[in-house]
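Removed from the display is one protein chain of the complex; every other protein chain stays in position.
Entry: chain A
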Amino acid sequence: MIVLKDITKKYDNGFEALKNISLHCNEGEITALIGPSGCGKTTLMKLINRLNNPTSGSVFIKGKDISEIDPVELRRSIGYVIQQIGLFPHMNIAKNVGTVPKLLKWDKERIGKRVDELLNLVSLDPETYRNRLPSELSGGQQQRVGVIRALAADPSVILMDEPFSALDPISREQLQEELVRLQREIKKTIVFVTHDMDEALKIADKIVLMKSGEIVQHGTPEEILRHPANEFVEDFIGQKRLKRYQGIPPVSQVMVERPITVTPNRGLAESMRIMEDKKVDSIIVVDEKNHLLGYVTVFDIVKAYQNEDTKIKDIMHSFNTTVNPDTPLTEAIQLMNKLQVPYLPVLNEKGLLEGLLTRGSIVGYVGSEYHSIKEGVV
C-alpha cells in the first residue's frame, strides 16, 4: 500500500535525518513508527504526504510514485493528525471536522451529515459539540476531534503523529481502545508515530523501530517481543516488558497434544464408547486430514441416541473461536473466561488441529511451574 524505497533525507542545514530507509506498510494495517526523540519519525511520516520531499529515493502509494502527484491533491486524499492536534481555533468543531470535505467541495448537507456521523463515532453528541470552539473542549475531546477530522473524507491512508501524547494515561488508554475498535470497522492503512512502546504493542499490526534515521527492526509486536534484533531493541522494549511477555508460554507449550477426536461419519454408539473409554464429556470432530470440523457433547449423543442412522456430522456444533499455537497463554485464558468455554482448539496456520487447550492442561502446566519454582528456592 505504502512503499518507501531507498529514502534518504538531508535537511537544508546538512543534517541527515533519514538514511537509506526502505519500508512497506500493508493495506488495512496499523504500522507504528517508534523510536527515541529525534530519530526521524515525524520526518519519515511527512514524506508520505509530501510535507517533506526525500533527498533521494521514492515513495509509492498504491503503486503510484507520489512525487508525480500534486501535493495539495495528495494531502486531501490522506488523513493527517498532527503532533499537537492543530485544530483551527477560530472554527467550531463542525467546521474543523468538515475541513477536508469542504476543500473537496462536498455539498453542505453531505458535510453536515458526515460531521454528525463522525462525532457520534467517538461519543461526542453532535447537538452539544457541533457549535463549540476547540477551546471549549477538554484535551481528550480535542484529540478525538483531531482523529475524526482525519477520517472525514474517508481517506484510505491516515497519518497520525503522536496523536495521544498530550493526554493523561487514562484518557490515552481510552482513546487507544477507541482507535482499535474503530480500526476494526474502518480498516484503514494507518501510519502511527509514537514513542510509547505500550501504545505500539496495543494498537499496531506492525512495529517499525527506528534509531538515528535508520530502521532497526520491523515486525509484528509478537516478533519484536520474542526476537529483539539487538540490544537497542531490548532496551527500548524494556526488561520488564520482555520478561512479562517472554515469561508467558505460548499455547503450544500447555495444550493437550493428542486430543480425542472422531470423524464425521462415525455412528453415535461408537463415539459414545470412545468417550466412555477416555472419560471425556465431549469429543472433537475432524476430517481424515485432521481439519477441525466441530465438536459433540455427551448430551448431544444421548439426545439423538434412539435413531440408529444418526451420524456424528448430524449433531455436531462448530467452534466460533480457535487459537493458534503462538497465542500467549494469558490471552487464551482471558478468551476462555470471556467466552465461558471449557476448552479451545489450537489450530496451526494450515487450519489443522494441533491440540486442545483445556482447563485441566492449564492446571497441569501451572502446577508444574509452581513446583519448579519451589524447587529452585530450596
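One rule holds for everything that comes next: a contact is a pair of C-beta atoms (placed from the backbone, for glycine too) under 8 Å apart; a residue touches a chain by one contact, two chains touch by 3 or more; residues count from 1.
Going forward, contacts and distances are computed from a predicted model.
Hidden chain, UniProt protein name from the list "Pyruvate ferredoxin oxidoreductase", "Cytochrome bc1 complex Rieske iron-sulfur subunit", "Osmoprotectant transport system permease protein" or "Electron transfer flavoprotein subunit beta": "Osmoprotectant transport system permease protein".
Only one residue in the set A:Leu44, A:Ile66 or A:Ile82 touches the chain that does not appear here, and it is A:Ile82. When the full complex is taken into account, the listed residue touching the unshown chain is A:Asn131, out of A:Asn131, A:Asn230, A:Asn307 or A:Thr321. The hidden chain makes contact, of the residues A:Asn92, A:Ser156 or A:Gln174, with A:Asn92.
Only one of A:Val100, A:Val216, A:Ile284 or A:Leu329 touches the absent chain when the whole complex is considered: A:Val100. As for the chain not pictured, it touches chain A at residues 46, 49, 51, 72-77, 80, 82-92, 94-95, 98-100, 103, 108, 111-112, 115, 130-131, 133, 149, 159.
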